[in-house]
Structure formats: C-alpha cells, structure tokens
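A single protein chain has been omitted; all remaining protein chains appear in their positions.
Naming follows writing order (A and B), and every chain is counted from residue 1.
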Amino acid sequence: MPSLHDATRGRVLFGGDYNPEQWPEEVWADDVRLMKEAGVTSVTLGVFSWAMIEPRPGAREFGWLDRLMDLMHAGGIGVVLATPTSSPPPWMGALHPETLPRTEEGTVVTYGSRQHFCPSSPVYRRYAAALTEDLAARYADHPALTMWHINNEYCTHCWCDGTADHFRRWLAARHRTVAALNEAWGTAFWSQRYDTWSEILPPRRVQYLRNPAHELDFKRFTSDALLECYTAERDIVARHTPHIPVTTNFMPLWEGQDAWAWAEHEDVVSVDVYPDPKDPRGGQYNAMLADMTRSQACGPWMVMEQAAGSVNWREVNHPKPAGLNRLWSLQAVARGADAVCYFQWRQSRQGSEKFHSAMLSHAGEHGRTFAEVKRIGAELALIGAEVSGKEVTAEVAVLHDWDAWWGAAQQDRPSSLVAYTELVQAWHAALWEGGIATGFARPEADLSGYRMVLVPQLYLLSDAAIDNLVAYARGGGTLVCGFFTGVADPDGRVRPGGMDSRLRALFGIRTVHEWWPLEAGATVECDGLRGTLWSEELEPDGSAETVSAYRGGELDGLPAVLRKGTATYLSTLPEPGALRDLLGRRAAEAGVRPVVEGLPTGVEAVRRGELLFLLNHGRSPAGVKLPGRRLDLLTGTETDGGVELGRFGVAVLRDVPA
Amino acid sequence: MPSLHDATRGRVLFGGDYNPEQWPEEVWADDVRLMKEAGVTSVTLGVFSWAMIEPRPGAREFGWLDRLMDLMHAGGIGVVLATPTSSPPPWMGALHPETLPRTEEGTVVTYGSRQHFCPSSPVYRRYAAALTEDLAARYADHPALTMWHINNEYCTHCWCDGTADHFRRWLAARHRTVAALNEAWGTAFWSQRYDTWSEILPPRRVQYLRNPAHELDFKRFTSDALLECYTAERDIVARHTPHIPVTTNFMPLWEGQDAWAWAEHEDVVSVDVYPDPKDPRGGQYNAMLADMTRSQACGPWMVMEQAAGSVNWREVNHPKPAGLNRLWSLQAVARGADAVCYFQWRQSRQGSEKFHSAMLSHAGEHGRTFAEVKRIGAELALIGAEVSGKEVTAEVAVLHDWDAWWGAAQQDRPSSLVAYTELVQAWHAALWEGGIATGFARPEADLSGYRMVLVPQLYLLSDAAIDNLVAYARGGGTLVCGFFTGVADPDGRVRPGGMDSRLRALFGIRTVHEWWPLEAGATVECDGLRGTLWSEELEPDGSAETVSAYRGGELDGLPAVLRKGTATYLSTLPEPGALRDLLGRRAAEAGVRPVVEGLPTGVEAVRRGELLFLLNHGRSPAGVKLPGRRLDLLTGTETDGGVELGRFGVAVLRDVPA
Partner (left out) sequence: MPSLHDATRGRVLFGGDYNPEQWPEEVWADDVRLMKEAGVTSVTLGVFSWAMIEPRPGAREFGWLDRLMDLMHAGGIGVVLATPTSSPPPWMGALHPETLPRTEEGTVVTYGSRQHFCPSSPVYRRYAAALTEDLAARYADHPALTMWHINNEYCTHCWCDGTADHFRRWLAARHRTVAALNEAWGTAFWSQRYDTWSEILPPRRVQYLRNPAHELDFKRFTSDALLECYTAERDIVARHTPHIPVTTNFMPLWEGQDAWAWAEHEDVVSVDVYPDPKDPRGGQYNAMLADMTRSQACGPWMVMEQAAGSVNWREVNHPKPAGLNRLWSLQAVARGADAVCYFQWRQSRQGSEKFHSAMLSHAGEHGRTFAEVKRIGAELALIGAEVSGKEVTAEVAVLHDWDAWWGAAQQDRPSSLVAYTELVQAWHAALWEGGIATGFARPEADLSGYRMVLVPQLYLLSDAAIDNLVAYARGGGTLVCGFFTGVADPDGRVRPGGMDSRLRALFGIRTVHEWWPLEAGATVECDGLRGTLWSEELEPDGSAETVSAYRGGELDGLPAVLRKGTATYLSTLPEPGALRDLLGRRAAEAGVRPVVEGLPTGVEAVRRGELLFLLNHGRSPAGVKLPGRRLDLLTGTETDGGVELGRFGVAVLRDVPA
C-alpha cells in the first residue's frame, strides 16, 4: 500500500492548491520562479478544473494541464493531482437537472457555486468516473505526479427522489426487513410505521419534530453515499497507479463525514484546517485538529489546506498577525504533519474566494505574507529530514465518534445548548493547557496503550463500546467520563434507566433521576468547581466516592462528580480551569506527565521523534527553563538550560549528547 | 347530553396517554401492576395508532387493541379511546400526496412526524371517517370505554390548492358575493379587487404585506375547517355511543383554534397544559389555563395532558423539581379539573418524545417521578369524592376572544412588540397575585353575573360586543379596559376616530390623536405608575377623571388612565405591581374580595365547592393565618387558626363545624 512517505520521501511537503487556470499562461512561469523562492515542493492541481478539461459533455482538453504538469516537473515540484469532481460544469446541471441536489424543502440547489451534485445521482457518477478514468490514464506515468486528491471537501447533501431510492437500498442493506427498520426507528410511536420500503423518504420538511432514528440513519447514509463516490474514483486511479497514494481532504470536526470510517479507505489522511486568527483558542484548536487527524491517519498526516492569512467566509475575517502562520504551521508539524499546504498559491482576483488569503497575496511578492511563507518554506527544509515520517506518541486518548455526535444532535433533546464539538474541544483544551500529549480514538478501539481515556460525551454507544470502556477501567485504566454518555444504543434507543446499567455500575450510580440542563449562561456551584451547561440528579449506589457535590439549588448535596476506583463520572461540565485541574490530577495519578513540566502560560511543548518543539502562543516573549544542552534546528544555535521564545516564537530542539 | 360526570362518576380521574404499541406485550402486564400502584383510573388509548390499526389502505388490525381494552377493563381502568386521525400512516401520504399539507411557500409537508394532513382533503376525511366508523362500532359496547378523544391537538395548517377550493366555499358562505368580500377586505386598496371567486387564494408568499382581512378570514376558516374534521368524527362516535362523552384536547392559548366555538361542540372540554418548570410565573400560568378552560367548559374540565417532569421541545428542558408536579396537579383540581392526566404513562425509549417525561420515567418505578405520581394518585383518591363535579365561582371575568387576537396579530400594526397573549397573562397575573378568583368570558357573553370585567385588549369588537360592554358599565358594572381596544370592526376595518365612538364616550375620550407604542424595554412615567409597551395621545372630553397622567416626554400632562364612573381606561400597560394595585382597588370598590385576605407572597387560595385549597408556590415554608377549625383532607389532621405549608405545600381544607 502506498503511503504519505511515497510523496514526502523524507521531506515535509510545502506548497498548496494551485489554480493556474485563473491566469494567463505568462503568469505561470512567474509562479514557478516564486514557488522556488518560497521552497514549494508540492502543488495540488485540478481541484476546480472540470469545466476546463471537459468544457462540454464528453470533450477533453488536457493540453493546458499537460503543460502545467511538465512545468511543475521541470521546476522540481511534485503534483498532487485532483479529480475535479467536486464542482461539475454548468452544462451538467443544465443538461441533467437530476444531478443537482435538492434541499429538505425540495428546492433545487443549482450550479454557479460549487459542490452542486447529488451524490446518489448515477448520471453524475458516470461522468465523474469517465473523467477520472481519462485523467488517471493520461497522467499515470507523469513524473510530476506524487499523489491523487479525490474530489474536494465532500460536503454536499441531497434530499431528492433519486436520493430517496438510494437511501432505501442502503436501509434495506442495513435493516434487511421493513419490520426490522420499524423496530429500529420506533415507528410504533406517532403512527410512523412503514408498510413498504417505497414509502420511506429522506427526512424532508415536516410539520413538527422528525423521528430521530430516521435522521440518524440518514446521516449515516449520507456519509456512506459520499464515501461510495470517493471509493469509486479511488478504485479507478489506484488501478492505473497502484504505487501512488490517494487522499481526499477532510474538513475536520465536520458532521457530514465519519472520518474514522473514511480514513480506512485512504492512503494519506489530509485535512483542511482553518482556526480563526482572532480566536484566543486558535492554537489549541489547531492542536486538536492535528491530534484528531493524526489519530485517524495512525501516523503522519497532511495539512492539505490552511490559510496564509484571512479567510473570506466569516462575519469578520481577520488576517493572521505576523508570525502566526509560521507558529501554527510548525505546530502542525510538531503534531505529526508531514505536509504543510495552503489554499491557495496565488490569491484569486475574481470569484468567491478573492478575499481569501493565499501564499502569494494581493500584496504580491513584496507583501509580508509572502515573506513569512518563504521563511516557513526555508525552515521546513531545515527540519524536514529529522521529522518526516516520525511518530508522535500520547498516553491519553479522547474518545470521539460520529454516531454518538449524530445521535446527540437530534432535535428533541434535553438542551439544545449542549453542542458535541464544544464538549470535545473543552476537554481537549483542558489537556492542552495542562501540557499533556493527547490522541483521539474510537469507542471500540483497543485502549490498552493508553494510561488515561477521556469521554467528553458519547450519548450513543454500542454494547461492544460499553464493554470496552468497562474492561478498560476495570483493568486499571483511568477513565474520566462526561455527562449524558451511554444514554442510547446504536439506534438511538434510550437504554433502560436512561444510562447503560454497566456504566452506572462502573461509576457507582444507582439511579439517574433527572437530567437538569442549565439555562444559557447559568452555572451551578459544586465543591471545588463551578459547573456549566448541565447537571444531573443522581442517586449513588454507595460504592463510589463523591468527589464533588452540588451546593445550593435543587440538587444541593447530591453528587456532581463521582469516582469509583479508576473511573470518574462528571455530571456537569466544570469551568475550564477546574476541568484542567481535575483532568490534570487524574492524569498525574495515572502516571501521565506533561511533555515539559513548568511551562509558562501559552507555551506548548510537543515531542515528535527525537525532537522537542517549543511553541509560544503568546504575543510576549517567554523563557522556558530546560535542563541540559540542545540544538535549535531553526537557528542552528545551542541552548543550555533554557530557551527564550519571542512573540509567536518556535524552537525545534534536538538533545546534544553530554 | 353526556358529560364529564359520566366518566368521573364522582372521582377525579387520574392517568394519562398510554401508547403500549411501543412495547412488547409482556410489558403491558407490568404497566397494569404499576398503574394500580399509582392509583391510575383512566388511560387514553389509540392517539397514534392509525398505522397499527390500518397498516395498509383498508386493512384493520384490532386484535392488539382488543387485548388492551380487555386488560384495562380487567384492571379496573377506564379508557378514553382516541380516534387516531391526527397522524395518518405513511402509506396515505405516499399513495395520496394531496392529503399532505403545503406551506405558504408551496412546500410539501410530508409524513415522518405527525399532524401531516390537510384538513380540507376529502381523501383524508374519507379515510378518517371510515376508520372512526369501524373503531366506534367495535368498541361501542366495550365496558372499559368511558370517553371518546377525537384526533389530537388539532394544529395542522395548509395552503394547498385543495385548501384554496375549500376556503372559497367558506368565503362564499360568509360573504355571499364577491362584491361583499371585496368590501369586507377593502380590496380597493393596492388593486386587490377580485373579479371571481376562483381568483382567491390562501394567503401565500407575497412580495410585501398581506391584506389583513384576508389573513383574518383565513384564520377563521382554518379553525372552522379543523372543526369540521372534529364534528365529522364526533358525529360518527356519537351515533354509536350517544351516552359516552366526547372531547378533543385543546392546546391552551393556541392561536389556531377558537376554543370558545369549539367547546360548544364538546361534551367534555379538555386541555394540554405545559407550564415551564423554570418559569417563575409557571404557577400563575397554570392557574390562568385552568380558569380559561373551566370558563370554556362552563364547569368541570379535564387536564388531558401535562408533563410529570420535563418536556422535550424547549431550548432547555428543565424537569419539575420535587413537589411541583403535585402542586400544579392539585392547583388544577382546585380550579375545577376533574381529571389529572399526563402525556404519557411510560416514557418512550424511541421516537421524538423519548426525552419528554412520563409518569413512569426512564428512572422507572424507583425513580422520584413515579414516587410523586403515586402520592398524587393517592391524594386524588382522598379528595375526589368531595371535589368531583363541584363548581368554582368567580366574580371577575377577563374577556378573551380569538377574533380580536387574530385581528391584532396583523403584520402591519403600530407595534409588533405587543403580543395579545402577554397582555392577557399580565392582567390575569395581576388578579392572581391579588388573590382574586377569576374567570374568562367572550365579549358578547352575559356579563351580569360579574362584579368586575376586565379587557386586557380587544382590538376588534362587534357592535354587539361594544353595546354589551357599554351596557355592562352603564349598568353599574366595573369595567377596566386596556389600550387599543375597540379599534376595528369584525372585518378589521378601523372604526371612525380610530376607536369606537361608544367606547370613547364611555371612557370620556374625545379624540385619539395618536398611538405611541414604546420602544423595546422602554417605560413611560405616569402619576403613580410606570407604563410599558404603549402610550396614547388622548384628548379627554371633560367628562372623565384623569386617574394618572403622563409625566415627561411628548405626552407630558396628558391622561394615561381615565375613569368615568365605573369605567376605567388604561392607555398604557402599567408595570406588574402597579397593575395589580390598580385592579385591586377597582375590585375592592366593586365589592370583590380576595379568596383569603392577607396571604403570604406566593401562597394561593382557591375555593371549590365546600373546600378551600391553599397552595404554596414558594420553595420556603409559609404560614397562613386562618381563623377557625378545619380538616386537611390530605393529612387527615385538624387545623386551628392557621396552616403551615411546606415547600410547594398544599392543604385541602374543609370547615369543621364549631
């Protein structure tokens, strides 16, 4: 099986999406000159080229792409070649309206933007396969080709009649009989019982609440339908180039794709990361996406897209202040990235993304963005050989699961203020601030390698997952579990007692009397911490220790945090500092240490292979005490006893043998 | 005519919706055991059973229902049997798409939730009638049957072409000629004149504001169209069982149904009450719904649904703290309920309402919810014989009218911050806090039995209603009337002068120069009170007393509150305390006394028949001084000179003869 290593060959790739069809060819030579100046080693071509390659049904215009591939090769730049199937040409929608998605309300989603295809459309799939076939055949042996990039940010949705057909086939494969589907969806309630497959529709506009199991299965189906589109194209290119790795770029923490399931079908896991430069938690968010993607990749991974400066789709789009692009790029490398790429090389002058930054911004080669890009390119060249392919290890795993996310997102839940991704981020942030290396895992994964396992929230869990968690904790693993976990089975059916009995026994809970979600902005006092978002009326079974009890209010005196052996249950979300302290204590008990002890606030330390990365997320300089002598690969200077990091400063240190 | 008494037979019914089709039959026996334990005397069956009974067009599967009816009867539990017509099976929408509603924008509202029927659809009506016929025939003589429950929470809306046809027929019956309709709707403006009936549509998506008379008639029509659905089914069951009372459950203060008009077609008036447990006004709101429903029923009524704990459709769904379910249940009984029922008996494990509480919650028979349910059941058994069928009397009536509500809800009004239901609640709250027993009445009702009549706001009034009000006040009745009343006639046509001249004369107003709605959150100072929401530039005619004048601002010195004899006009909404004081003074002058004088804050007193209910809405204990000796039916203990009420405490007292 090919892998990212086949593309990196011992380097950290540097480059980005290159959409040269936007400019006259005379600009291309200038591009190559500046790419070389910046140390670009990889570009992604073809993402939005369908209409250029196939300007009318069945036509093929490869000449311009041939010239570009040759140009890149001549410049020593590898090409990640995209199948341009994420954005069909206008003629497809005009000629075959059934390829266009429809909304829940039946509105046609037309062309003129992007991602306007129904993933269930056989016509779309046929055109996409034919083009992929010809593209793969043409460039299979091109020396510039280093990787295949299938489609782009799979994120279309559709509720059309063709989707309905496809959904029914998917349901038939999952549930076998209509009776089983009725049982799984609980259609006995509200008179929703289906008599035949043909009655089943996607969850379209209804009068009131939809059946949550119907919605859950439709989310599963949509992820799977998109995955079919991916694997169909992947199979074609892999047939032509079995030695070339294949990827598709994820949007991280994106609800629409089960990235765990998708990653199994990729040779390279790549991701588009867009933390907000004005978000004080941007650095932690970047770290979290890195940890998540690395875990999905089971090793080195690829930043397929990031912004050199601002994006264009937020309400207010801040550029990256000087140094932040470098900081976050090196942070990604520290956390396992073997490729640092951008959307896009040269900033568009037209179209919807003309205010999205690029490596070469509107300010051009004398702009400060390009200056920083060149610095990053040079530094990646300095450290590439020592990090490429190296592993990042973590003794703590955060459990994360799309089924649980989808299940918890149902319309009719105790509190719509509780958002799954915010819980995941809050728990990861607690570890990140504590300086503890972290990975992510699925609930059913082998957890034996971790000293501590965290469950921010897994509303829905399979029996296997529950048994896995229980066995982990019973076997001595430190398990910390957040509220509203283990509530439902994989169909979203509430388990007897409102929480699985095995989990209740694990944590020492006899009865969950009530979930008490908190009002927006409200908090609840507990011993030693203040809770947010949620509380629970729990009756302990006497086997657990009440670590913290509610004080005041309706739950006065009842347990907020319960602990039984190595298993801890949090029935509320502690405020950030308290969560950090609580998880820090549990980590210490589990023998998990921070990567570097005693770091100043805002300084992050990450080990990758033999190297220690120190990253200062603050705007003020920070001094880090670090016994021993080390070589900073970025400056080539030796440190002894400590390192001074400037604003957004980074040091990449290798031990110097005494 | 059958009545609620035919079902209660001297008891207060206790129970709830029972949807056993959600569970395997082995659970049913357990249900009966626990129902008996809880003192359940009545369950509602069949509300969502259409797809179970008629799994495909024309099929009939009654076996399971037969077994349930027998089981209930064997357990001594009466059955309120529902026609399951509120939620048609999926096959109906799939086979007959014209039965599905369409939104104002033409979007199909499909199945997969509930209430997805077009009330004007002949196909839907035919299927519903056929099923009702068979259901009535089959169970007419079943000994468990105590009441018919037609459909459920009639609340569907439709703007489809079939609805257009039906609407035109309704309009033709109302207006007779197109010319009369044009006159009633004022279509001379904006070139909206209709030339033929066939041009008239439901008020669908338009470019700008809709004709308010068009919208008003469509609201009337929709209520009537739904009522036709109801009466059609009622006629069928009544033919089979003339001795069995018939109801349909209202959503209270629901805009879509004119409950006054509907109540005339019911043997039993029942209602679904869902105050928010986290709303500090929840107890008052519960009282108001009780007063309103009792007034519509002209006597005892039925809580058809309430929640034992939380609901699932608010943004944040709080459970009921311990004791609150009991407090509000006994409050309903105090205010005339002869049935205390819940949605639902056993909490769903699947479907959209799995996080809606039930009598038997996820926590099960050892949960605190069920413990409280059992206590309520036992207490209702203790007091049932002494309250069942007894009247609650009130000397004060609040006038409430759907036409006025609909008229005032037009898009293009002076202030969209003014909400009819909030005014009604504010005025009822003023009385409730003052401890004054209150009922509701229609504007055209015989008011001679009341010492005081309140009009929070009746934007639209018929001539008969105006004459009724004027005669009442001229006859010595105490009338207090809120702003923006008597503005329009029943077509929504503004009356000359902007307020009916008879009403102006009644209150001593020469000219209404301007309505001055207040900005969000703004208040206006007046003598002795602070006004909210609204003010008016009035020119008095010299015959009235200015009770309070505006101070400062553009209306400085002009009257805010005018009084002429027993008639008082409020051109603003006083803040709660001021409104309570003002209405309290008028009540005292009218000879209306609180039920019990000198109650502590938060304690409510209600007389029903011979009994005095004392209800503590506070979380702290409260002592009530009460001269004389009484027996508390709930505890069986005698009181002398006073009662101590605990948190959410209730006493039900009968005088002990000296």
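Just a few scattered comments:
Assume a residue touches a chain if its C-beta (ideal position, glycine included) is under 8 Å from a C-beta of that chain, and two chains touch if they have at least 3 such contacts.
Everything numeric here is computed off the predicted structure, so don't read it as measured data.
Interface note: of B:E37, B:E199, B:E610 or B:D655, the residue touching the hidden chain in the full complex is B:E199. Note on the undisplayed chain: of the listed residues A:G10, A:G76, A:P90 or A:G552, the one touching it is A:P90.
Note on the undisplayed chain: of the listed residues B:D161, B:D491 or B:E575, the one touching it is B:D491. Between the chain not shown and the residues B:R413, B:R593 or B:R619, the one that touches is B:R413.
From the options A:T231, A:S348 or A:S462, the residue with contact to the chain not on display is A:S348.
Seen across the whole complex, the unshown chain contacts chain B at 105-106, 185-196, 198-201, 203-214, 411-417, 491-498, 511-520, 537, 554.
Touch with the hidden chain on the side of chain A covers residues 19, 21-22, 48-52, 55-56, 84, 87-91, 93-94, 101, 103, 105, 107-116, 156, 278, 309-310, 312-313, 315-319, 321-322, 347-356, 361-364, 366-369.
Following the convention adopted for this analysis, only the chains that are shown with their structure count from here on.
With angles rounded to a multiple of 5, the C-alpha fit of chain A against chain B returns 120 degrees of rotation. Inter-chain centre distance (chain A to chain B, centres taken as mean C-alpha positions): 49 Å.
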